Every structure is written in structure tokens, then in C-alpha cells.
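Excluded from the complex is one protein chain; the other protein chains are retained at their positions.
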Amino acid sequence: MTRNANMEHLAGDFYTNNFAKTAKEGSLILNLGPQHPSTHGVLRVIVEMDGEYVMRAEPVLGYLHRMHEKMAEVKTAAQFIPNMGRVDYGHALAWNWAFVGAAEKLAGIEVPERAEYVRTITCECNRIASHLLWWGAYLLDLGAFTPIMYAFDDREKLLDILQVPTGSRLTYSYFRIGGVAQDLNEDCLGRIRKFIPWMRSRLPMYKDLVSDNIILRKRIEGVGVIEPDLCRSFGATGPVARGSGINYDVRRAEPYSIYPKIDFEVPTSELMDARGRYDVRMIEIEQSLRIIEQCLELMPEGDVLVKGAPKPSWKVPKGETYFAVEGGRGKIGVYLASDGGKNLYRTKLRAPGYCNLSLFAEVSRGTILADAVAILGSLDLIIPEIDR
Amino acid sequence: MVFSWLHLAIILFLVGGLLFAGGPLILSYLVAPRARGGDMGMPYECGMRPYGGAWTNFGINYYVYALLFLAFDVDVLYLFPVASVYRVTEGWLPFLEMFIFLVVLALAIVYFWAKGVFTWPRKIS
Amino acid sequence: MDALLKGLPLLYLSACDAAKTGKNWQVFLPAASLVPAAKRLRAADYFLEDICALDCEEGYVVTYHFAHFEKPGRPSLRVVVPHDAPSLPSIASVFGGAEWHERETRDFHGVIFEGNPNFVPLLIDPDMADCFPLRKDPKSRSKTRDILEAGDVVFCDPSFTLMTPDAPAAGQESGGEKAATA
Partner (left out) sequence: MAAQNLVAQKPDVIVADPLLNIGPAQQIMDICRSMSLWPMTFGLACCAIEMMAVGMARWDIARFGAEVFRPSPRQSDLMIVAGTVSKKMAPAVVRLYEQMPAPRYVIAMGNCAISGGPFKFKGQYGMVEGVDTLIPVDVYVPGCPPRPEGLLEGLFKLQEKITGKRFWPNPPLNGPYEEGM
């Protein structure tokens, strides 16, 4: 059937024309486009379909490019911290930590002991909230509406806890260079202590309600198999790599802050498919609870901001540095280069979602569209982190 | 043809049905404001301009599903008369006959199942 | 690390102080030996973390950060490309993930990577594909030696003057223990 490309309405745009150059004649080219319920924001995937099968997929990015790296050049180090809360609103505190840690590493600033513990507790709480957000949204992709209600119910409890010290619900700018902005008062610590048993009582119910549900198991088992070598070739880290049996966690590989003193395991799964990634994230929620518990006991007294902490007009000293943190989605890296000027000379943000998504084209070749959506959800994507 | 109240009821019922279905359509056509122009006429594809028409050829395995549906559609056709008289029959014989009729049809599903029509393996071409 | 890159023409090889710069090795390469070095790193099971271009006076310093799942340490390969003709061979054939990193560097700095399988703008709108936002205007660029750490030099090609501190005052060799993790 000749394709009536002359009709202006069906002419496609720059990316589809570029994609269609190497498309097989007679295959259907679809946009799993920017405005799509399963892309969690504005990720666009062009797929070449043969009936139900996805023959070829190409993610197109940039629909939420917010120029973080350009902003870093016009702002001082302290002014850039709110940006860190908005790069990845799922696990914003990990990005705060990455940027602030990089600046401290470059300037050689020592953070007081209590601030390290406050950072670990809030970052792990944020990781649980991020995993709950992923869990609810992933089940929503696969068509189940109830789990996201439970997930958000628990997540709201966490947001109420984190809202007290940080002041916002989602886009935190709570860390400062040299410590944190505010201490965790008794009320907040009490709530965290009450939250841990509550969450532990919920996880078995999640396991019965969802994890062992035959429909979910049929949808994600054997779907989206990612070999370890593929992870290595595309640089996938975090639960995506751990779901393929790679025991790599930045908290263990490049230990920072007080993680060496905390006893927790790094869950990996040999299943290498969407089920493996699902199990890894669910176990990580329990591990984060264990970390928070130990931090609550070991936390010393003291102030949370180092004496003479840098003022907002503080200039980052000359030199370059690279600091990596384990975020909810993988290895978050911040590369700072400064020539001693008022603003940072160059800031490069290494987003885990960016590398995890780059292997989607490879993994989704030849699957049916429903599985491609299940693979996309299992990669746990937050689009502003990918587009930066 | 003798006119009886039953016919009137049927006609009224027909008109009621038409009104019930057509009413909201006509009403909304009259009362609702209408938006026109811009990309209203363009097929919606996640906010992007679609590439090429959707008039492409389909995979063969959909044809098999159509066959299966047809088999069971006709099957139900035969069950209607049986259902209407089933109450007055007695003994197990009619049930047994119907059971054999259904088992023969179920063989079609077993055959397709064995051929792997219901599994959608990954096609790495 | 030097064992890994033996036999390749290098410009400069130095071990850096990981506590401050986060990197263990810093290798300046000519553009020609980029792909062979990437192949060796791929064979040694390193994965590409990211590609980041630094706009300095001498040109764009394109830095490839690598990391390893088992072995700690972060080697970084650096290539200096001139401002007027910024082009490099693509390593997308070796590391699949490099295709996006290279397209992003092209979007921000305009560095051309030959051999990239799908070299269209990735993050920037195709209509304004040539705005190259992260390019600095010439007067606000600073020298590479102001930013980059020299580290303790293992090998330095005589022709390579980028990192040699011009004035003795700037010759602060940062000692740093020799993190010779290959």
C-alpha cells in the first residue's frame, strides 16, 4: 500500500524521517511519544512495528532538557543546590549529596559526624520513597491500579517525615556544603522510629498482594533479559545492573561518608530480567530500613554544620573532582571543574537513568509492545534526570 | 393483519430505544460548543505528527484467532435451539450429546495450543 | 594502568590523588590511539561512565571516565581537540553506551564524532542544533593547567606542553600517594 506521505498530517517529523530511512518497507512506525501514560514524563520512543512485535526502537530525548549544566556556569556553587533537587525529584537527596560531596571533596571540607548520620538517614528515607514511587508507577503501567494507592499511602508518611527538616515534599535542597541545613529534632526522629515497624508490617502484605500475583509474574518473568556484558557495554548501574547479577553498589565500591560502618547487604539477583530488577528493589527497601535503624542508634550528638561553613558567595577552589553516590536508580556522578572563579567552570552530571535507558533499544528488539512497556517500567526512569 | 396492543408496545419500545440512543447524540450536537481548526483533524499520536498511514499488512497469527472465534461463534449458534428445549428433555442423553459436541470443538483449541499459537516468543530477526 | 596501555602512543600518563580528584589515572591520548585504548579497556571489563568536554584555551579537553564493577579506581582518558576542527573517532562500536554520550557532547560543544551510528542532535531541538550552549566565549576560557591536576607523572611526551607548569610558581606537584591500581 503506497504510503500517502504527501498528506501533511501524516508526514512525521525530523526524528521519524531519520528513523524511517532504515525502516523495512510496509512496517508501521509509531510514536510511543512524549505524552504517554507509560513513559512517566516526556520520553519519546519511536518504534517500528511488525504486527504486535517491536522490530526496532529508538528513544528520543530532550523534551524536558532543563539546561542544568549551563545553569551551573552562571550560578555560584551554593546557588546551584536547588537545581540538584530538581534533576531527579525521585531521589533528590542523593543528587544533593553528590553535588555537595563533590564540592567538599575539592575543597577538603570535613563534615561533622552527626551531619554524616543525618545525611544517611534522610537519603535512605528518600530512597525508600523513590522505590515506592517506582513500584506504584510500574504496577500502574502493567495495568494494576490498586498498588499505587498503597504505595502513595506509605510514601505520604515518608514525605511528612522528610518535610519537617527539609521544608519541601519532593525537590529537596536540604544539604549544604559542610553539613546539612537543619538538625533532625526529636519529633522527627520519633516519627522515623515509628515508621520503620509500620513499613516492615507492610512489606509482607505487598509481597502477597503483588509480588506473588500470578498476573504480575506472567508479565515480568522472562521479559527484558539484560546480560551482564550488555550492562558493561552501556554503563548500566544500580538495580538494573544488580538485577543482572552484578554486585556493584557505589556505597560499597567507592565508600563515602559512614557507609563502611553500617552493616547492610547489596541485593543481587541472577534472574537478569524484569523480575530480577523488581526483587532487587523490593529487598533494597528492607536494606534501607536496616541502615536507618543502625544510624538511629549510632548517631552522636553535635552540630550539623561545620564551623565556618562556606557562605553562599564562597568560591570553589581551583581544580577538578569527580564524586559518585548510589542513587535510587544507580551511580550518580558529579564532575566539578573550577578555575577559582566566582562560578563553577564546568559541571557534568552523570545520570544513571541516561545509561540505563541507552540499552532499551537493544533489549526491546523483537519483543511484543506490551513487554516493551514492561521493560521500560522496570528500568525505573525519571525523565528530567535523563534529559538534564 | 389484526392490530393488537402488542404491536403498539413493540413500536413504542422501538421508538424509545432509538430516542434513548440517538437523544444524547442529537442533544450534544445542538448544545455543545464545537472546536475546529489547527491540528484537530490530525490523528492523535502522543502529541507527535504520525508518520505514514496505518494501512499496513497484518501478521498471520491474527488470522488464527479469527478462526477460533468463528468456530465458537457458530458453536453457540447451535446451542440456542438446544437451550430452548433442554428443560423439557429428561435423562442424561442430551447432556452427553452436547458434551461430545463441545469436546470436539475444544479439540481445535488443543490443536492450536500445541502448535504454539498462544505463545508470543521473542522474534530476533 | 600503564601495563594496560602498553604499546599505544601516549602523550601523557600520570597517577592522580584519588582523594581530591576522584580519579586514579589521567591519560592524555592523541586522537588516533583513542579507539585502541577503548578496546583494551573494554577487554579489561571497564565500563564507560560518561564523556565530558571541557572548553579550555588550548581546545576542548574531551574526558572519558571509566570505572570497573569489581576493581575500584577510575581511569580517565583525555583527548585535546582544537577549537576550529573539533573532530574525534567515535568509540560507539566498542561501547554501545558511548553513542548517546557523544551525541550529547556534540549538542553542547559541537565536537564531531566520526563513525557514530546515529549522529543527530539528542537533547537539543533539531531546528536549533548548532547553538552549542556550553561553548564559552574566548576571553572567559582558562588554561588547562589552571584546572587540571598534574599528578605525579609516569610518562610525558616531550612534545606535550599542556600540563607542564610554565612558571616555577605554578609547579605545585601534588604529592599524593601513588595509587598504582592498574
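Every chain is named by a letter (A, B and C) in the order it is written, and numbering of its residues begins at 1.
In this section, contacts are C-beta pairs under 8 Å (C-beta built on N, C-alpha and C of every residue); 3 or more make two chains touch, one makes a residue touch a chain.
The model shown is predicted, which means the values in this text are computed figures rather than measured ones.
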item	value
Chains still shown that are in contact with the chain withheld from the display	A, B, C
Residue touching the undisplayed chain, where the options are A:19, A:63 or A:360	A:63
Residue among A:34, A:238, A:276 or A:377 that touches the chain left out of view	A:34
Touch residues of chain A, complete complex, unshown partner	33-37, 40-42, 62-67, 70-71, 74-75, 82-83, 86, 89-90, 133, 137, 148-149, 152-153, 156, 169-171, 383-384, 387
For chain C, the residues touching the chain missing from this view	124-125, 128, 131, 133
Sites on chain B contacted by the missing partner chain, in the whole complex	29-40, 42, 44, 46-49
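Here, only the chains that are shown with their structure count from here on.
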item	value
Centre distance in Å when chain A and chain C are each reduced to the mean of their C-alpha atoms	26
Geometric centre distance via CA averages, chain C-chain B, whole Å	62
Chain A and chain B, separation of their C-alpha mean positions in angstrom	44
Where chain B touches two or more other chains, by residue	none
For chain A, residues that touch 2 or more chains besides their own	none
In the complex, chain C residues that touch chain A	19-23, 42, 45-50, 52, 54-55, 63, 65, 67, 69-70, 72, 74, 95-97, 99-100, 108, 118, 120-126, 133-134, 136, 142, 146-149
Complex interface listing, chain A residues touching chain B	1, 3-5, 9-13, 16-17, 20, 26-36, 44, 50-53, 55, 365-368, 371
Of all residues in chain B, those that touch chain A in their complex	39, 41-43, 45-59, 61-62, 120, 122-125
